[in-house]
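Only one protein chain is missing; all other protein chains are in place.
Lettered A, B, C, D and E in written order, each chain numbered from 1.
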Amino acid sequence: MTRADGRKYNELRPVEITTGFIKFAEGSVLIRCGDTVVLCNASVEERVPPHVAPGCGWVTAEYSMLPRANRQRSRRDIDKLKLSGRSAEIQRLIGRSLRAAVDRRLLGERTITVDCDVLQGDGGTRTASVTGGFIALALACRKLVEEGVLPRTPVKHFVAGISAGIIDDAPMLDLPYSEDSRAMVDLNCVMNELGEIIELQGTGEGRAFTAAEQQELVELCAKGCRELIRKEKDILGEVL
Amino acid sequence: MTRADGRKYNELRPVEITTGFIKFAEGSVLIRCGDTVVLCNASVEERVPPHVAPGCGWVTAEYSMLPRANRQRSRRDIDKLKLSGRSAEIQRLIGRSLRAAVDRRLLGERTITVDCDVLQGDGGTRTASVTGGFIALALACRKLVEEGVLPRTPVKHFVAGISAGIIDDAPMLDLPYSEDSRAMVDLNCVMNELGEIIELQGTGEGRAFTAAEQQELVELCAKGCRELIRKEKDILGEVL
Amino acid sequence: MTRADGRKYNELRPVEITTGFIKFAEGSVLIRCGDTVVLCNASVEERVPPHVAPGCGWVTAEYSMLPRANRQRSRRDIDKLKLSGRSAEIQRLIGRSLRAAVDRRLLGERTITVDCDVLQGDGGTRTASVTGGFIALALACRKLVEEGVLPRTPVKHFVAGISAGIIDDAPMLDLPYSEDSRAMVDLNCVMNELGEIIELQGTGEGRAFTAAEQQELVELCAKGCRELIRKEKDILGEVL
Amino acid sequence: MTRADGRKYNELRPVEITTGFIKFAEGSVLIRCGDTVVLCNASVEERVPPHVAPGCGWVTAEYSMLPRANRQRSRRDIDKLKLSGRSAEIQRLIGRSLRAAVDRRLLGERTITVDCDVLQGDGGTRTASVTGGFIALALACRKLVEEGVLPRTPVKHFVAGISAGIIDDAPMLDLPYSEDSRAMVDLNCVMNELGEIIELQGTGEGRAFTAAEQQELVELCAKGCRELIRKEKDILGEVL
Amino acid sequence: MTRADGRKYNELRPVEITTGFIKFAEGSVLIRCGDTVVLCNASVEERVPPHVAPGCGWVTAEYSMLPRANRQRSRRDIDKLKLSGRSAEIQRLIGRSLRAAVDRRLLGERTITVDCDVLQGDGGTRTASVTGGFIALALACRKLVEEGVLPRTPVKHFVAGISAGIIDDAPMLDLPYSEDSRAMVDLNCVMNELGEIIELQGTGEGRAFTAAEQQELVELCAKGCRELIRKEKDILGEVL
Partner (left out) sequence: MTRADGRKYNELRPVEITTGFIKFAEGSVLIRCGDTVVLCNASVEERVPPHVAPGCGWVTAEYSMLPRANRQRSRRDIDKLKLSGRSAEIQRLIGRSLRAAVDRRLLGERTITVDCDVLQGDGGTRTASVTGGFIALALACRKLVEEGVLPRTPVKHFVAGISAGIIDDAPMLDLPYSEDSRAMVDLNCVMNELGEIIELQGTGEGRAFTAAEQQELVELCAKGCRELIRKEKDILGEVL
């Protein structure tokens, strides 16, 4: 099967990462994966939410789409007075993924909030947010080290996220919206540089899928994550 | 490793299902999985949300915990004017899982809302909601057939959900809260009677996990789902 | 006039009270009055709202109906971002009724919140909540005594609530929904074991009523409350 | 017992009623009962809420206190994003009271909303709202007749509201705040010109009360309502 | 051009100011400008918002229209759960205008909130709020001096506000609603007793306007403000 943009079934869309897009944030990344564009800003604050154990830090994420990120304009959450359920689900995924990358004891009693604002959405916004958000997080931690606040970075692993899906029974990596809307099965995967899984979400709204199919999708994602972590290292260096 | 309640690593907690707990709902189920108690009510309404294609129906779910379902009382969502992010994430999972069980064209232009209200929570509330909610859904559809509204049930598959986790490197099925809070990895799985996957959510907040570990957890879940679907058939009969 | 369920004009519906329905709450009661089912959970917290005088405690109530408690599904409050006005009115009544039962100085600087969640509603949910909520409150206070937190129970009186109404000019005790919707006058009454009134709410939306009629309804309620307090004593013992 | 303002136990505070305070409303009344000042405006709209039976009209009320109506400034509801529970309870009482005064079939498919905004609060604001709101309602209905919209007024009865309480075991009519805050028992009563009861709310937060005491309070209120209806007739004439 | 109410182009509507309208507020003013009626209450609280510098006080304003202040009833903000954008804009203008009149260091660590509630709106409600709110503020400060809380008033200037507009190319002072709705250009101006500008807002929704026209409108407003400050001095005396 040929893809509309000429990619192979296991090929990523072109990825472009701009660091320092915003100058105020401790870490700022604009990530483009094909036509998906997400601005990821990491902010450090010297306090933690009440549920956090003494001596530990916290990492959390917020996700939002600008009203005209999509083909149709959608009303802002504040206009409806409700965080969209989809955003709530996604920002919890991003938060867990980034939290897993950090030694919270080493971070100390501070919070890093990673804001992922989708400027343009063309599929894969949540995994682009994980990848871009991770770089922003790593940059913010590096800044804490450079400023002497922390002795060394609390980031333990490189982390990246990607999606895959099944279209007409064929597994495909990194679906844009036009493919995503035709996919029977959709799987998002967040991995570290050891190829281990941090988050996995598979959905068969079109049809159920077998464990074998699921494994195939995970392997596709593993290839994608390896390549994305390669790009992360190009930006951040081999050592965190 | 022995478990606090004496279960084997691949054993479910005792499950007790009461149908018709509420007399007004088209389908009503009280499900107990160990100390987790969820009231699942399916309601039929003769209209669909605007995004649904003409001729098709809709299946959706709402999930909520009573304020004293847990060890500590928590404030009601309405007191905070916000649906909890956790509830938003969970009810989307339940909704997708139940929607996948139904032929929406056969259902016709009506909505079935499955309300899952957790009366007591001791781990596994989301998967208990899927299992209990599925039975409520099937009963509601059966009622539509009995009343002559539908020629046959739009439910295509038996569906059940269960969780598994890794504790001290050992995979375990169906974690209560005391185990869940110690688990390094947590995986929720929704399957049909063919052993196919409908929803899969794995999280490694404690540590990342390998694809092999993930497969092991899915197999544990498959065993659990088989047993739960067995119970569903005891209640609903072999044919939907 | 004969009643649909064969009861006499001054007869209560069958009442069934299950204590310990939920294991986490300090006091937990499932009360069934005919087809009305309310789960009443009392929670103790070691703090008081700011308006409470130093050295005193606080007792409050929250009331809510599950979306499918009634013949038609209703949207959740959180979906509308508004506590229903009816719920606000009812929970204030329950709160005042239960607060009147307690010596707040003896309770000390702690709050007992009684959550009344209607699982099924068939008339008389607010007074069933008072009766069930009172038992949950008494159980929670008893637990504070058993744990040595309090030297003796701060509960001063047995308290119960019941409704009566005028249907076709005939006074009737304990109206189910089918009668309630035909009633011209509706009166809710909360009393203690001395037959004294704690709360009284009479409404003549169908027609106005005379002071004599009102007295007749209060006398009916007094009989109902005596019987309910008899049941409370069967559960709690003669001494609080 | 002598009262701070020299009134007898069964005497009303001075009442002053200004009609036409606002020129746009179909009916507008500023009512002063001692230091309590409420602006009551009745607005007619040519539509009804969905729950109203075809051919019938609707009467409803909204109640609010200006932030500095009391001794302390209180935050606006909109600042807290919540209608105060007290306001919700009170506006339901006012709405039921005024609705009971109207033949809704005669009103036809239109809604009259009576806004009761408390400019200054010194006890008895809910009953002052009923009395002032009734006059505003009657004026609005009269305007509909004058304009030829209705053949005759749908108002069936004169309606007024007043409170009474027990202070140091003595029943007292029409309590200002200084008395109200010391009262053991508090009773609000809405009556028509025949002395029949429309709404009755008695609360014993200080102590429980006997049926005999309750009757005594109702009789005090009956005297108060007779005098208020006398004032209503001075303004509206003997015939509605 | 002659005006509907016979005024000259540079003439104010009749202004009537009642102080002490509400007895609880530290400063209370009912201001009538033609048919516009605003109740302005200044409340003193012994705390400041977190953003205020140590040793300094704060002055802020809230603005709201009663639901039937206008020709049509409008829903309350709390019913929509949103402060109207228009109110938000206006209360910021009033707050800045009144804050500019006060030496915040002299005020000390306390907040004065000026509530401006429009009882009837017929154009010019925001500037009537500034003028009436200023008098309420000055009275509240004077009370702080009388009570010995402050050595002298922190109010530095007399402040008043007025609007002007261009109708059929003619500049006009103090537009009522009937003129305002026909105006091409609308300008609101807040000034002190030296004729200096504190706030200026000009809008050309009907057509753009030249700098010369703008100056002409400012001059008209200057005349209006002089006369309003004359009235303020009649009430407050020549010295603040």
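Quick note on the criterion: contacts are C-beta pairs under 8 Å (C-beta built on N, C-alpha and C of every residue); 3 or more make two chains touch, one makes a residue touch a chain.
It should be emphasised that the depicted structure is a prediction, and the values quoted were computed from it without experimental measurement.
Undergrad: In the intact complex, which of the presented chains make contact with the chain not displayed?
TA: Hidden chain contacts in the full assembly come out as A, E.
Undergrad: Among E:37, E:78, E:198 or E:236, choose the residue that contacts the chain missing from this document, as touch is defined above.
TA: Looking across E:37, E:78, E:198 or E:236, the contact with the absent chain belongs to E:198.
Undergrad: Among A:11, A:62 or A:179, which one touches the chain that has been omitted from the display?
TA: Result: among the candidates, A:62 touches the missing chain.
Undergrad: Would you indicate which residue among E:89, E:147 or E:169 is in contact with the undisplayed chain?
TA: Counting the whole complex, the residue in contact with the absent chain is E:89.
Undergrad: In the whole complex, what residues of chain E lie against the chain that is missing from view?
TA: Residues of chain E in contact with the hidden chain: 81-83, 85-86, 88-89, 91-92, 96, 99-100, 157, 187, 191-192, 194-205, 208-211, 214-215, 218-219, 222.
Undergrad: Give me the chain A residues in contact with the hidden chain, please.
TA: These residues touch the chain not displayed: 21-25, 28, 35, 37, 39, 41, 43, 45, 62, 64, 66-71, 73, 76-78, 81-83, 113, 115, 117, 119-120.
By our rule, only the chains that are shown with their structure count from here on.
Undergrad: Starting from the defined contact criterion, work out which chains touch chain C and chain E both, please.
TA: Of all the chains present, those in contact with both chain C and chain E are D.
Undergrad: Would the interface of chain C with chain D count as same or different, where same needs over half of all numbers used to appear in both copies?
TA: same
Undergrad: Roughly how far apart in rotation are chain A and chain C when fitted on CA atoms, stated in degrees to the nearest 5?
TA: The superposition gives an angle of 120 degrees.
Undergrad: Would you kindly tell me how far, in whole Å, the mean C-alpha position of chain C lies from that of chain B?
TA: 33
Undergrad: So how far apart, in whole Å, are chain A and chain B when each is placed at the average of its C-alpha atoms?
TA: The computed centroid separation for chain A versus chain B comes out at 27 Å.
Undergrad: Report the inter-chain centroid distance for chain A and chain D in whole angstrom, where each centroid is the mean of the CA atoms.
TA: 59
Undergrad: Where does chain E touch two or more other chains at once, residue-wise?
TA: In chain E, residues 81-82 touch at least two other chains, as defined above.
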